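With one protein chain removed, the remaining protein chains of the complex are shown where they sit.
And now, chain A:
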Amino acid sequence: MTNSMNGKLKGVIVALLSVILGLVMGAVIMLVSGHDPIAGYSAMIQGSFGDLSYFGETLRQSTPLILTALAFAVASTAGFFNIGIEGQSLLGWLGAVWCALAFPDLPKFILLPACLIVGALFGAFWAGIAGMLKAFFNTSEVIITIMLNYIALYLSNFVIRDIITDGKDATPIIPDAASLRSPGLEQLTDYSRLHYGIIIAVLMCVIVWILMQKTTTGYELRAVGMNPFASQYAGMSTKRNIILAMVISGALAGLGGTMEGLGTFKNIFTQNSLPGLGFNGMAVSLLGGGNPFGIIAAGVLFGALKTGGLLMPTEAGVPEELVDIVIALIIFFVGASYLITYLLDKLPAKKNALKEGGE
């Protein structure tokens, strides 16, 4: 039947329209504030795909977003609204750096995987708290994860200042044995900061896709998300699946943060506010329709907006704040994709109504 094919196609159309609408609105704002939108967007394209170095930066920027978007997608497939990806990714970042600094003398083939695993575990643990509370006490995951985000933020600041360092705002740089940096990839992209993380992110997309579509575990997670009553009837444990979904989601989020710690920054520093990995990841997931491969595409787009945006102030004189507004507008239209879906549905419905009326 037409359902699934049409559904997928429609998803892609809605996503593209969201992006276009966001860009158009951004152009309007630039025009109104007296800037040249064509120059602005040229600078953005130049700054994201213009040469190999920029492209490498775009991919680097998108790496953690792909992972946090995957995290959000897994949770929402199981019917769980994980707003806590912010906190989970921050703790993953912290865990990975902490692990690297704690065992500086281990060889790379042990230390790097260990740091990745610790990062994932920190995120999984943090998400697991919300999962347990939901499964056993039916508490709202939304409130719990929002609050856990703040606890994670201050917990991480505390650990950086008072445990890892002696009152400093940033940890030392991690040993090379824990680094995801790849001289090969850097050279290939004309000395961008592109690191092995992108390979991990793409690999995780494939693994998550296989998990969700090809395994009994994924079948159960999808079933519980779509209809918890029928899942219970069929003998699946809703509690187990809720916790499992959260743990997987948290692990992916933690891995997202780990990318910043082991790849981009090679340390962790105190933050005044949540770093935004999770919230941007949610937007990427929505834009990608929750599909792992859609998420890769949406993640690269977001990476491009972020890195390309950096060139807009210098090349086109568009202030940084406006760049953020343009990005926010695109996210807004992604979130408002319901509106676009509604309009798309309305068009053929109207035609049909006219036809029926005529008969």
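Note that a contact is a pair of C-beta atoms (placed from the backbone, for glycine too) under 8 Å apart; a residue touches a chain by one contact, two chains touch by 3 or more; residues count from 1.
Simple rule for what comes next: contacts and distances are computed from a predicted model.
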{"item": "Per UniProt record, name of the chain withheld from view [\"Caffeyl-CoA reductase-Etf complex subunit CarD\", \"Competence protein ComEC\", \"Nucleoside ABC transporter ATP-binding protein\" or \"MBOAT family protein\"]", "value": "\"Nucleoside ABC transporter ATP-binding protein\""}
{"item": "Touching residue (missing chain; options A:L188, A:A234 or A:L343)", "value": "A:A234"}
{"item": "Touching the absent chain when the full complex is considered, from A:Q46, A:T165, A:T217 or A:T270", "value": "A:T217"}
{"item": "Positions on chain A contacted by the hidden chain, ascending", "value": "1, 3-4, 214-217, 219, 222-223, 226-227, 229-237"}
